[in-house]
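The complex is shown incomplete by one protein chain, all other protein chains being positioned as in the whole.
Residue numbering begins at 1 within each chain, and the chains themselves are lettered A and B in the order written.
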Amino acid sequence: MKRHHTAAVAALACTALVLAGCGQDGESDSASLEACLTDPAGCNSGERADGGEVTWALDGSWGTWNQNTSEGNNAYVSAALVGMWPYTGQFDPGGEYLFNEGILASAPELVKEDPVTVEYTLQDGANWGDGTDITVDDFIYHWYATSGDESRCEGCDPANITRGSQVESITGDGAQVTVTYKDTYHSAEWQYEEILSSPAHVAEAEGFDWQNDPADMKAAEDFFSTTVPTWSTGPFKIDDAKVGEHVIYVPNDDWAGETEVTLDKVTFRVIDGLENIVTALRNGEIDGASPFSVTAETITQLQGAEGLEYAVAGGPSFEHIDLNTKNEFLEDPVLRQAIFTAIDIENIIARTYAYVQSDIERKGNHLFRNGSDYYTDYLSATGQGTGDVELAYDLLEEAGYELDAGVLRDPDGKAVELDFRYSESKENRRITGELVQANLADLGIKVELESIPDADLGTVLGEGDFDMIDFGWSSEPTFVAAASQYWETGSGSNFGALSDPDLDALIAEVNGTLDIDEAAVRANAAVEQVVQNAYSLPIVDTPVAVMVSDRLVNVRDNWASQQRAAYNIAEWGVAAE
Amino acid sequence: MSNTASPRLDAEALTSKERGQWEMVGRRFFRHRAAVVSLVIFLLIVLFAYLGPFLWKWDYKIHSEIPSWAAPSLEHPFGTDKAGRDMLGAMMQATKQSLNVSLVVAIGSTVLGALYGAVAGFYRGWVDSVMMRFLDIMFVIPFLVITGAIAGAIDSSVRWYHMAFILAIFGWTSIARAVRAEVLSLREKEFIEAARSAGGSDWHIIVKHLIPNTMSVIIVSVTLQIAFAILSETTLSFLGLGIQSPDTSLGLLIEAAGASAFNEHWYLFYIPGLMIILIALTINFIGDGLRDAMDPRQTMVRR
């Protein structure tokens, strides 16, 4: 561990100079992925040689080019278009938000609180890579496309309208663009809202009168869905692409960003299946990948390979067990509390996720990662996840439950029986189920394991066809909307149908402040209330791996970004000799 | 495929008319060396799968005292996997499940196919046409696609009996064709005429006279069905469209082994693979031996 320690010091000094090519001097370990444990945002950095080509594998495909639409809400298209898409910015692996240097000159400013009014200053020369500058029209186009308002975009299917439906007006004057929200908008995450998507001038050139005709607006959205975006606001532009298969980038000479791009060509290609990715990487067909799953078998493969580096860390989603409050037994909070208490989370982790990530920790908060500034552990104090069967049994006895010849009976004398569901292909969730089964058997509860075909998870959840279920939620750094989506009474994603008026009141408050720190405090209050309800038991942040050829530098994983390791594609390069 | 047995069979076929038909078949079969060796091996595999679990100390489940990824040794002859599962125990269970599937498929699809083929061949005319068009439809539908679709539709875990059912539903067509062809010629024979004039019902004639006389075709098909079932079951399981956890099968074991053929976990890949090959190989040889034994014409070929 000593080595890691020195690496961390060296790397800390590096973060400030990442682009200047730190990590060259002697024994510094920040030039490897190993340092990511202690320096997530600066590991594997190094000086880049001019030129070079990189082929990066994506472990899933996409069927549209337009990320506004429900079909385009896909992590793979988001990664594949990272070189050209006008994202507002990215969280880096350390949790710090970096604004898109090719678009914004500075962080957006809150000029008025009531109604919320935000001013954006465009980067000097921010453009679409085809000779046209980014203008206020492009902001308006994105607003219309995501407004969910039939009078602006008729028959559109935006993936989410949380921001778009709240915009009152957008005005602009040269490089200054002002977005005024409605009175109902109070998101503490106003800085991070996406503001741009497709170029308005291209829509006009195609003959769509999108500003005035909602049907034309829809037609423009359809056009962008099926058209390979050859324009670019990023460090690269698309040279060749086939939907769902590959995207080939060459540098974008018109990019307004400061970072120097050294690579001549970056290819994203789809390779289905983790096993195939690792084989192709070992065979030199690709230079790296950051797939959304990792298994102990693939780690064995990677360990035996030469010229490769890999790192495993918690990824962009977390595992948790939910209980269905509609179940005749589980509607009793005492039973829920007892079940969560009897489940031994540390043992589950040791027999599943610890095989791929040795330093993995139990997750203590649904909304904030362990180690985040806002992280508070409300779980430990309750005894949930300790596997303390005696404590659990005492709780039940007090509430009138009885253990009768090894069978737990509720106060009405009914034997408690439950099912436990998990996605078929997720081995770790199956093992979790087997271990929960064993834990609850000690309590006299019979648990039946039932797997779910991979494509049917949504259906099973939506229909509430489970008693206990193990699945994953996104653990993005943004949190304001999450609490209400997971736990508010009647929310479409509150699959176990929890209904707690006190919790609803706490959730409503999260969205009532513009200050992110204050919002986090309020979100934590909601988390505490959920824990009291014994409704959802987090296990771990799902481990994921990044695997890279050791000839590359500045490539590292980023759990906080949908694009994962590709988040800093402009900085990627081939190591200087 | 002609036989691989000794040429002495020719003389045998000519001189042993007085013996019972099945006795003769049995004698011929036991002269077929490859088939007999295969039969012995196959029976050993069956014993391994069904009796083995009672004799071996580990079952197929995860045990905390089993180390992960132990190479084959006396303690764990087939090694152990990551989660701490004795692979010999797991192989017994997986072989059993795969054999269960193939035996049920063989019986189910044979009964279905033989009845279907016999009915179509017996009635001829429009019944036959309609039934044969339906066979054409089944022939055109891509097998893996449809079995996969049905397996995917099962809301809970796919168990071996689901798989057996699905494969049986789609595996009977070849038997139906073979039996129908046989019945078409049989139905003109005198003994069918006799049965009919004696007042036998259609059903009686089909079940008591026609099907027994197509036994040689049927028995050979059964062996082919077993080989077909074991290969398709393992393939579907490998593709993730077959048997699912917590159940197991040989295909799932290979899928779990991944690309370990050339690293230190090689045994996870080769052992289940060799088991599939062994089952399919022995079954094919047994089928070949049966065919030679039951079809005297083949052995009458002059050289």
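Going forward, a residue touches a chain if its C-beta (ideal position, glycine included) is under 8 Å from a C-beta of that chain, and two chains touch if they have at least 3 such contacts.
Note that contacts and distances are computed from a predicted model.
When the listed names "Polyketide cyclase/dehydrase/lipid transport protein", "Assimilatory nitrite reductase (NAD(P)H) large subunit", "Peptidase M16" or "Peptide ABC transporter permease" are checked against UniProt, the chain not shown comes out as "Peptide ABC transporter permease".
When the full complex is taken into account, the listed residue touching the unshown chain is A:G284, out of A:G51, A:G94, A:G174 or A:G284. Considering the whole complex, the residue from A:A35, A:A75, A:V118 or A:L274 that touches the absent chain is A:A75.
From the options A:T88, A:Q485 or A:S499, the residue with contact to the unseen chain in the full assembly is A:Q485. Residues of chain A that touch the chain left out of view are 55, 61-65, 70-75, 148, 150, 155-162, 165, 222, 225-226, 240-246, 248, 267, 269, 271-272, 276, 279-280, 282-285, 317, 454-459, 461-462, 472-474, 476, 478, 481-482, 485, 491-493, 562.
What chain B contributes to its contact with the hidden chain is residues 1-2, 4, 7, 34, 133-134, 136-137, 139-146, 148-150, 152-153, 227, 231, 234-235, 238-241, 251, 254, 259, 261-262, 269, 273, 276-281, 283-285, 288, 301-303.
What we mean here is this: only the chains that are shown with their structure count from here on.
Look at where the CA atoms of chain A average out and do the same for chain B: the two points lie 48 Å apart. Those residues of chain B that touch chain A in the shared complex are 62, 64, 68, 82-83, 152-157, 240, 244-246, 256-260, 263-265.
Contacts from chain A toward chain B in the complex involve residues 275, 278-279, 295-298, 300-301, 304, 351, 355, 424-425, 427, 430-431, 434, 449-456, 460, 465.
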